[in-house]
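One protein chain omitted, others in place.
Up next is subunit A:
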Amino acid sequence: MTSARSVLIVGESLAGTTAARELRALGHSGRVTIIGAETHGAYSRPSLSKTVLKDPATDDTIRQDLDGLDVRVVRSAATAAHTDRRTVTTDDGREFGYDALIIATGAAARRLAAPGQRGELVLRTLDDARRLRTRLETARSALVVGAGFLGMEVATACAARGVPVTVLDVDRPLERILGSHLSVAITERAAAHGIRFLQTAGFATLAGDPVHGVTLPDGTELTADLVVTCAGETPCTDWLPRTGLADRLGVGIDSACTTSVPNVFAAGDVTYLRADGTHPERRAPFWSNAVAQGRLAAASALGLSPTGPVQDDYFWTEIAGLTLKVVGPLPLVGEPTTVDGRVTDGRALLTWRHSGGHSTVVAYGLRKPVAALRALAGSVPAR
């Protein structure tokens, strides 16, 4: 039924490799090609801010294999999509046709450096992690710009190495996502681990060329051996101009990972869910969403009815020795509805009940599997 179709996946990401795997699982015997710009191939990014920053021996243990799938991998960057004639061109000058295209190019670290300003450090790729690890060996001080999950994880890695670290943000750590209740607790815990937090009145800019510090809105300059920008991500859509596929939020998809262009589907960090009657437009670049959407995009690309939700909101972080696992809608606002255990003891299960029957469940310092958290939150798994 589907053997004649050729599916082209752009992006050797978790969403891309999951889509390739699902195409085969659904019985697709036609051609599957993945165009991937990452010279190291596919690898697990969550490991970068934890394992890889700590131990060089782990670099080769985070790869993701496509073995046994009969997938052709093209190691080059996609430079343009021609949706009228259904082809994609690559940086090395080749052109690839498709019956169905799955966009899974992910996102890149958002950078704050001025044009031409050198030496900005970010953490998104294996090369970024290696660079940061090397610098951590000799750094005597560090500044982290951005107190979201990644910023707090990088600060944790600095503190674990004995490097004094200050994190800057206009909002308190994780407050935009997890609300003030947990932000206060996490900030205190981080401080006890040697992570200093500085709330700024406006956005800081990077100082020096190469970068050696930050300039605060009042003109104060802070310097450090190491300055790391952790200011979020931007969807990788540079190769999609004039296709009508992307805007500033990324590639808009519906609940079947269908885009606004026929025969084109998208999954993972490059996407946002378009608004409908029940929710506003929303970016949710989480690992579990890349998995859910990779599978849905594969089914849709084959003309099959997709099963399962397009968003499977689960994420986790590890800050100052504390593991947090969260299932359900974000951001969290106000006080939790229920608390089992004590946050001050570093072990608690918290629930926020939202209007409409949904809940968000947070395992704070508790080892809980996602299935148990989903059951408590009343949400359904991706499969």
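By definition in this document, contacts are C-beta pairs under 8 Å (C-beta built on N, C-alpha and C of every residue); 3 or more make two chains touch, one makes a residue touch a chain; residues count from 1.
Simple rule for what comes next: contacts and distances are computed from a predicted model.
> When one chain of this assembly is omitted, its UniProt record names it as which of these: "Ferredoxin", "Phosphonate C-P lyase system protein PhnH", "SigE family RNA polymerase sigma factor" or "ATP-binding cassette domain-containing protein"?
"Ferredoxin"
> One chain is left out of this view; which of A:Gly30, A:Pro46, A:Pro164 or A:Pro309 touches it in the full complex?
Of the candidates A:Gly30, A:Pro46, A:Pro164 or A:Pro309, A:Pro46 is in touch with the missing chain.
> By the contact criterion defined above, which parts of subunit A meet the unshown chain? Give residue numbers in ascending order.
On the subunit A side, contact with the omitted chain comes from 14, 17-18, 21-22, 24-25, 43-44, 46-47, 50-51, 61-65, 67-68, 287-288, 291, 314, 316, 323, 325, 367-372, 381-383.
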